[in-house]
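Every protein chain of the complex appears in place save one, which is left out.
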Amino acid sequence: MEFTAKQIAELIQGTVEGNPEEPIRGVSKIEEGQPGTLSFLANPKYTHYIYTTGASAVIVNNSFVADQPVNATLIRVSDAYRAIAALLEMYEQSQPQKSGIEQPSYIHSSASVGEFAYVGAFAYIGENVIIGKNVKIYPQAYVGDNVTIGDHTTLYSGVKVYKQCRIGNNCIIHAGAVIGSDGFGFAPDESGQYKKIAQVGNVVIEDNVEIGANTTIDRATMGSTIVRKGAKLDNLIQVAHNVEIGEDCVFAAQAGIAGSTKIGNRCMFGGQVGLAGHITIADEVKLAAQSGIASSIKQQGAVYMGAPGYDVAQYNRSYVIFRKLPEIYKQLNALEKKVSQL
Amino acid sequence: MEFTAKQIAELIQGTVEGNPEEPIRGVSKIEEGQPGTLSFLANPKYTHYIYTTGASAVIVNNSFVADQPVNATLIRVSDAYRAIAALLEMYEQSQPQKSGIEQPSYIHSSASVGEFAYVGAFAYIGENVIIGKNVKIYPQAYVGDNVTIGDHTTLYSGVKVYKQCRIGNNCIIHAGAVIGSDGFGFAPDESGQYKKIAQVGNVVIEDNVEIGANTTIDRATMGSTIVRKGAKLDNLIQVAHNVEIGEDCVFAAQAGIAGSTKIGNRCMFGGQVGLAGHITIADEVKLAAQSGIASSIKQQGAVYMGAPGYDVAQYNRSYVIFRKLPEIYKQLNALEKKVSQL
Partner (left out) sequence: MEFTAKQIAELIQGTVEGNPEEPIRGVSKIEEGQPGTLSFLANPKYTHYIYTTGASAVIVNNSFVADQPVNATLIRVSDAYRAIAALLEMYEQSQPQKSGIEQPSYIHSSASVGEFAYVGAFAYIGENVIIGKNVKIYPQAYVGDNVTIGDHTTLYSGVKVYKQCRIGNNCIIHAGAVIGSDGFGFAPDESGQYKKIAQVGNVVIEDNVEIGANTTIDRATMGSTIVRKGAKLDNLIQVAHNVEIGEDCVFAAQAGIAGSTKIGNRCMFGGQVGLAGHITIADEVKLAAQSGIASSIKQQGAVYMGAPGYDVAQYNRSYVIFRKLPEIYKQLNALEKKVSQL
């Protein structure tokens, strides 16, 4: 397929600056732009590439002002990132979509699968499972007994959903993610050996949630571990039993949240953060990568860093001094010596 | 099923305070208690909920003293946590259990599977595998050649056990865990390229071990990587080649242990801790979450924190001062100025 810059501009309500007939046959990143491709500039860190990119056309924000000559044809839009997102979405939608039931697969006779579903080979759908319409269950995925899955949801290859869990509409769960494994609950007996606490709850994932590859979400001891609508979890994240994750939260990879912790709406966590159990995090809290949060955060919109974490600006001020500690210690000792000689 | 408070009290050797005929049809968390359900109070952080919970009955410790009126019927026991654990266990045992061989599954003709086993569809059992009685191998689990698995052990969906590994009795291994992948061993050649060191050992998991979802345990270069009896490993933990984990250890999610490290009995590690390779950890050592342990810990029962980690109390004292560093630095500079003016 080939488009002109003008045709693309029309798709995204943009205006062309340069050759409207510039032919476009693919997309590329601005720093690797090839002739015949379309690129975009949204992150200011990449601005300098626009003067050297080989891409034939570049989507830029209306606010972009060139301070050197630009070879590429520009397509100006109000939000370059959204515009490229819209184009990528159109491209993705134009790709062939999986459908039908591949064999061999295992669908229990008591299960119901909605219309237009894809069930890949070696997928397993247990007793009394209810699956909505237009759902994609990729090969080797496992859907345990009594699970329900809403409409338009995709489980990629090898996703494992334990019995009784509930997954909403329009969710995407990536390969290898595990939903509903037992919470980590043990009680020591008199001899110091640990006895398992049966985990009889489940996991509830609301609508429009995306769960990354190999992320694990444990079932509740009682009640439900909950991921609320619109939350996005990256890869290799650990969500322990009875955790609740608020709406539209965004957590980067390898974050870990210990048991029974409740997280507000629209929180953003960097990679590898850790949260203790039984704490509460207010709405819109941001945590810098690798932060360790040991107690509740009550202030909406707080930004924390460090382990144990606290206000990011304060943390950074301390860290600047930490780096100077050897010279500060010398300064102190020199001062002490001077005073002793007074 | 419906029980009365009195019937439940009899199951757990408790005494009823309130209405012995209170009907109970389910369980709930105290903070989310619903009429007709039974809850429990074990963690003192949750004590205040007992005055407002909607649960009809609550299991409490004999030592609990109410300082406000309580609506719920109380069931007093010597240990509320163990009592609820016992009830949840009874509930779990009353649920239908999987059994039989689902088709299609792959059981090599040379493998032996004990009586009362469950082998789910798409499970794979390789050559010369020996599986004990009452074992559950969930769908899409993989048991490599020459593996042995003891009695009453459960491998959930998608567990992967490489060839030659040995798993004991009464173990539970959660979905996606990988047992026996190659240790990470490479030797650089003259050109700086890394050549793989063949990993010809195995993994030995003793009795009563629980392994979390997507946890990985590498096989030994030679000999065995060992997880001793009663140890409990949470999700997404990395155990490298030739590590030994002592009896009744409890490790929280995302911990990582580098090669050949030996860990004593009854150690407790918080989430995301990391241990260097080739070190030894004494019995009953506790590590705070996110600690990084670079050298051996010889003192039994030591509690460490930080990265590199050391005594937790000392670490915390230093961290308190770390937070004050900007003002301390000002204090030092002011003092220096004052001295220079003397």
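As written, the chain order gives the labels A and B, with residue 1 at the start of each chain.
Throughout what follows, contacts are C-beta pairs under 8 Å (C-beta built on N, C-alpha and C of every residue); 3 or more make two chains touch, one makes a residue touch a chain.
Since we're looking at a predicted model, the values are computed, not measured.
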| message | If I consider the whole complex, including the chain that's not displayed, which of A:70, A:130 or A:332 touches that chain? | response | A:332
| note | Among listed residues B:40, B:269 or B:310, the absent chain is touched only by B:310
| request: Touching the hidden chain in the full complex, which residues of chain B are there? Just list them. | output: 104, 106, 122, 124, 140, 142, 144, 158, 160, 162, 176, 178, 181-182, 184, 186-187, 192-200, 214, 216, 218, 221-223, 236, 238, 240, 242, 254, 256, 258, 272, 274, 276, 278, 290, 292, 294, 307-308, 310, 314, 317-318, 320-322, 324, 328, 331-332, 335, 338-339, 342
| message | Touching the absent chain: which residues on chain A qualify? | response | 27-29, 32, 43, 45, 81-82, 84-85, 88-89, 91-92, 102, 104, 120-122, 138-140, 156-158, 172, 174-176, 208, 210, 212-214, 230, 232, 234-236, 248, 250, 252-254, 266, 271-272, 289-290, 319, 322-326, 328-329, 332, 335-336, 339, 342
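Following the convention adopted for this analysis, only the chains that are shown with their structure count from here on.
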| Between chain A and chain B, centroid-to-centroid distance (C-alpha), Å | 25
